[in-house]
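Shown here: the complex without one of its protein chains, the others still in place.
Then we have chain A:
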């Protein structure tokens, strides 16, 4: 059964939300992890409050990035049917985000726009968020193919 544009769009939106939420939590985790040793630890209430803050504020910056990232992933999967494999979609999502971050940092006035990506661990974590979104997208599209 053919996948319509509507099917793809309805798969893209949950993938976008998932990627953005994961990225916000990741961003919170890396900023808090950097502060914790300097402050003698962070209490659970501050951790929750920071994640909630980032979900409301960092998401506004990150959602457009994730939207472009996943849209390009969707386009690649559409144009190149051979790439419609879970592992390949995950790789494409991560690779595209990496290229986007290089471009953003080259254009932005500051050396690194997204603080979590200052470290290799943070960068890989953010790339994994993109991979998760790509996997979600492929999974939802496949499900719509199977279930109509």
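Please note the rule applied: a residue touches a chain if its C-beta (ideal position, glycine included) is under 8 Å from a C-beta of that chain, and two chains touch if they have at least 3 such contacts; residues count from 1.
We take it that contacts and distances are computed from a predicted model.
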| item | value |
| --- | --- |
| Among "Transcription regulator", "Sigma-70 family RNA polymerase sigma factor", "NADH-quinone oxidoreductase subunit M" or "PQQ-dependent sugar dehydrogenase", UniProt-listed name of the chain not shown | "PQQ-dependent sugar dehydrogenase" |
| Hidden-chain contact residue, picked from the options A:7, A:83 or A:112 | A:112 |
| From A:28, A:69 or A:131, residue that would touch the chain that is not displayed | A:28 |
| Chain A, residues in touch with the chain not shown (by the definition above) | 27-28, 31-32, 34-35, 38-39, 42, 46, 49-50, 53-54, 57-62, 109-116, 118 |
